[in-house]
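For this view, one protein chain was removed and the others were kept in their places.
== chain A ==
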């Protein structure tokens, strides 16, 4: 690490081996680091974006096109570059889509001002300019965004479909866009429209079959749990059953682990045995009395109970995961009971149809036609595990976009159209102000053009050519002109072509990109302690990362 340093007399101030780099050089090298990260990511943008195959040190492979996922898997440790990872993740958490764009934007903003830094412009001026630019950009988006009319539900639905399909266009499921956007919109509309908690959309992955075999269950579905002998004799299909959800173990077993029974007389022996049986039978009878036909429990349901239920035409499933059980309760009503006594009708849920069904090679328990259905389940199919995982990520993005659109219902045109428009707007505005800020605003405007430029590059179009056409169109006031990767001349009105994105995705992306760029610009010194082991000359990592790093090494041993 020290090898390239020029010889200089040093005053020992910090612990030996501590790396202090400072000044302009440090700033510039931070910028290079960010650019390097962004470059790795850039080829995934847009409908013709490519995927990355990332293999971790345990040999597990992931194929993905999702910016946030890639950044996570790259395990970036450079402190400045880590900022990019963080904004990618923040964008993912906040709006769920546009993670690649936000990283590209931030990196491009840094790249555009690199020259000014070299020339000695103070980073503070740049930051001021960028903040102004961000404000102008967000105002402009608010000005031009188009509100979706929610009153006409059929039209609203078709608008949501378009938003969903735009977010899918760069993913593996591109060719099945209509199919999956229907699915995503249906799924979001199943939810409580006030709350829109997307964690209530269950996603189950079943290897095998084609993507087209994926389905949406309006209700809950989960994989058949481990069952004991006797489960095959239980009825597997009900109409309007009462559903009881328990958190009770139904098994013949030691009541308390540390209890010990001392029997003094042989005659008492049988009494103890009977007592144990009575305990479990009482529980089972109490359950039967509630009239429940489907009994689910978070804890195991043993073979005895399974057979007992089978004799009485009751379906049971033990070891249901907490999340599935929560969603069952959401869908069918009732509540999870921790005891078998005093269960009343109001604690039980109901649904229109319950069934055990074959999906691919697995059997699934499916609850449908639920009365207070605020949940749904996506059963994803695909040829390989990695496929399904990527499908899941793509659907997650689309679900988030639809959710945002339902909540905010303001959209802008995608495909670089809105970026070009803001760029044109800011450029025009820049000419009205004197001073260095003018230069910075122009740089900001140029940085925004990275989005359409990268889409063109990835699609194999001549980026310079297309961008010039777009600039001309936007100067004429054609505010929704964007990149067209399909057509002949590469440009079209993306509002009319239904390439739409919720405006929140864009405002958030620009906002956080500017913040990240400003953060990196304001750093001019890194003080890095040598690592105690000295094996990994990585920089001092933030507290969370240090733990992760330790764990990472621990695994290797």
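Everything below uses one rule, namely that contacts are C-beta pairs under 8 Å (C-beta built on N, C-alpha and C of every residue); 3 or more make two chains touch, one makes a residue touch a chain; residues count from 1.
By definition in this document, contacts and distances are computed from a predicted model.
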Protein name as given in UniProt for the chain not displayed, "T-complex protein 1 subunit epsilon", "Spermatogenesis-defective protein 39 homolog", "Replication protein A 14 kDa subunit B-like" or "Translin": "T-complex protein 1 subunit epsilon"
Among A:56, A:135 or A:323, choose the residue that contacts the chain missing from this document, as touch is defined above. A:56
Option touching the unshown chain, where A:261, A:475 or A:527 are the choices: A:261
Of the residues A:86, A:182 or A:303, which one touches the chain left out of the display? A:303
Determine which one of A:43, A:189, A:288 or A:438 touches the chain that has been left out. A:43
Given the contact definition stated above, which residue among A:355, A:385 or A:493 touches the chain not shown here? A:385
Please pick, from A:200, A:244 or A:459, the residue that touches the omitted chain in the full complex. A:459
Which positions on chain A touch the chain that was left off? 1, 3-6, 21, 25-26, 28-29, 32-33, 36-37, 39-40, 43, 47-48, 50-57, 61, 63, 65, 73-78, 81, 172, 175, 207-212, 228-233, 252-256, 259-267, 269-270, 272-273, 275-277, 303-304, 307-308, 310-311, 358, 360-361, 382-387, 390, 459-460, 536-539, 549, 552, 555-557
